[in-house]
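Working notes, beginning with the structure itself.
Removed from the display is one protein chain of the complex; every other protein chain stays in position.
First chain written, first letter: the chains are A, B and C, and each begins at residue 1.
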């Protein structure tokens, strides 16, 4: 095993890695910004090195300082967590050059998967389904129409130079195509000074399904099943579950096969996630590969019993995988809720501050990943996630009930959190049916927020009325 | 499933049952004493009924009131937890008579297993090994000697009317027997006015090993493996682990077989534990059967993945077992530490009071069962256990490290706790070897307590010195 | 209670009141608070203590009654129960001695044992508590006037739940 690891991250993922190191007799060094001086990971690590002020750019993204800290404290390896430098090929390369093991894949695998066009090309070559399309600019409306007929409608016509939905048109049939193409191209021309467009299949009512992968340095690759992460708000996942409810085993088998192929194609090492978009017809397409541990990895840990961060450490130490594909059995169902210091009734605006009181749930099948404690201060500088609550049940229904219970047990005072909106999701009919898509948040959240607001105001007025009644009684 | 259950208990086991009910859509009613009005289980249950003042005799042991509360709140069943009325055959019978399902075995099974002599007889008849002996009074020294030679030395000669070690003698060989017999008999005569003695095999350096059983109403019985609970102080378990380290699989098979036989012999239903004493030769003998859920059940849950309280609820609802023996696989190793509000440096005297600050561990493989929260008050009326911390690891070493980490993360201020002494046990060489016996506490604790005391005093003086230094620096 | 807890409670009560100032002395705490902003402070006094500003008080509660100066803190602990009015002070609770069903009358058709305002002699039956199929008569512990019947016929009564409020004679 490794002897000493530097954790180049903060927050709950830093604590996750530190705990795993402690559980395996590995010494830890954490680097931290001045804003995180009193944070739990800094208290827990064997050593800590301040690397800069609060601004991530001047601390957690300072590669030189982190490498220097690792070298001067005698670390063998660096765990990058997620975010920050975790998918930065330059940082991975710097680690490699400086004799430090980067706990993750090679810098070239990160670079390959980070380049969306290249990744798509590699995946296609490896036989992994990618969103079908023109694979580049389309010179004329007629050519585009031909491609669209090949890949099937509906399609999207998108500006090559585009973004933000401009220069984008949907065509549901061949009849509509020519008009849509010209309109997209014209808009692209006027918006970006470049009328080039390409054609891509439109996945209707998509779900975000991802497959967890483990790969060692010897080319052994296994998968740990899939997760459904379709409940996202502005591309931020809110709630994840494993496995994806109501998927045919034959679709699962294809998914797993594609994910393993993807990992093998880029000579992947360590834990990684292959993300797919899945249509209502259960056909799925590669979107991207996350070359790092993910926020939602615990749901997979809960249903497989495999400790993903432990496996990362083992693999980084050069050990071959000690589990085989046949050992992986999905047991029951797991759900994770991300609790953020955000005001859901105010457009989810981040609300840093001091945690006056916190009480977390416990008991069988409940896991908490958090760095907050009574009196902890949530810094405005970083991500607003303050806790992850993860539950497992024998069935999805039991997991849902357990999560409702776990959230009901949780008390966080001093800052607004997304606890209530998460609880609302757990009672939402679309969620309960399990077949929700990435449109869930946009469609369902507004009504929930209205109810929350009404509840809050009603509660407020009820309280006022009670107080008045009390005083009149006196 | 059941619709509504009354919990006739308090503390963490009440919370454990309430949580499990919530996780399965079962409504809960808790009965409580006036001292427990602000306790977490009372806050968490759907309904609560005050049944008396703090004294258990006037509240938690008031069978009439509990039955009445169950009837008036429309409960179908009563979960007795452990302690209090959980092994009271009269209470179980009262439930039966009043149309309430007692969540546990029948009153007759409780009565049979509660009568030590009868239990031993039943077990012997069922082919379960019991401590060999004269099975009753021995009329003469010569007869006793013959029996001793049959069962093998060393033996104990014990006063039938005895207790507290008086009228007890050990004989290591036939030569010593006659003298020992006469001396025991004489002492018994003078101490109890009755010189009758019996002979029993002495189990040298015993370990306390117990097997978890699940049995349904249809006679299906399975076991969930064994636990080693040999670290006990004055018969109070402190730390338990599953499985028992270093046991031969053939011994295990015999143990399991004996335990299942024991459960079948008394037509057992629900979760139960068959306790054995095991000698250094790995031969084991039945001591007693605990006809209820046990404090240490979570270690078994961790290594088997079977939720024991959930199974109790299912079985009570009349469902047949939904797991078979072949489904039970022991995965990794689990340890539980009981954290008590006791002052280990002052003879473990209970130290009730207010919890000023509490912070519990989290992360992968860590489970907490506790009713304390910031500001909670530990009542002097009840058991001093304030939390159970349970961990699981792939191996025993990993579990030990994880427990060290989990205890290190735990902060409880305002009351003294056994956190430190538990941490000391986790570094004790005898413990680490895994082959400790029930003599562990007596042999090993004194040195640990001396170290704790020294550490505390040294720490105190260090702090004082630091403060002085600081002030001089100013 | 520790001083700091006491301080916090008093401060919180003060903050939730519209008092202008508050002074309190109790064992372990001596505290003086003044709310300022616009309020012109008294000037030229010797022992300033911006104290004897009389407390108006929409939201009364413990602190407001502090009127004169010092919360004597006798109802400390859990100030949950609001202070009783002059009249209520005389009323005594009759509590349920066990857990059971409250019956105000001997049978569904019968008159209730007692009514509000009724004078009752020591030993007279006030109600019946049914538990485990046994009917337990609850008798008046002394001569009294029933001021309030707190339960409905057939309600479940917990241990020490208040069944009646009565006035001792």
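Just so we're on the same page, a residue touches a chain if its C-beta (ideal position, glycine included) is under 8 Å from a C-beta of that chain, and two chains touch if they have at least 3 such contacts.
All of these numbers come straight from a predicted model, not from anything done at the bench.
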item: Residue among A:35, A:69 or A:287 touching the omitted chain; value: A:69
item: Positions on chain C contacted by the hidden chain, ascending; value: 2-4, 6-8, 11, 15, 28-37, 39, 41-48, 50
item: Residue numbers in chain A that touch the chain omitted from display; value: 31, 34, 49-53, 59, 62, 64-69, 72-73, 98
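The rule we apply is simple: only the chains that are shown with their structure count from here on.
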item: Chain separated most widely from chain C, comparing mean CA positions; value: A
item: Inter-chain pair with the most contacting C-beta pairs; value: A-B
item: Where chain B touches two or more other chains, by residue; value: none
item: Chain C, residues touching no fewer than two other chains; value: none
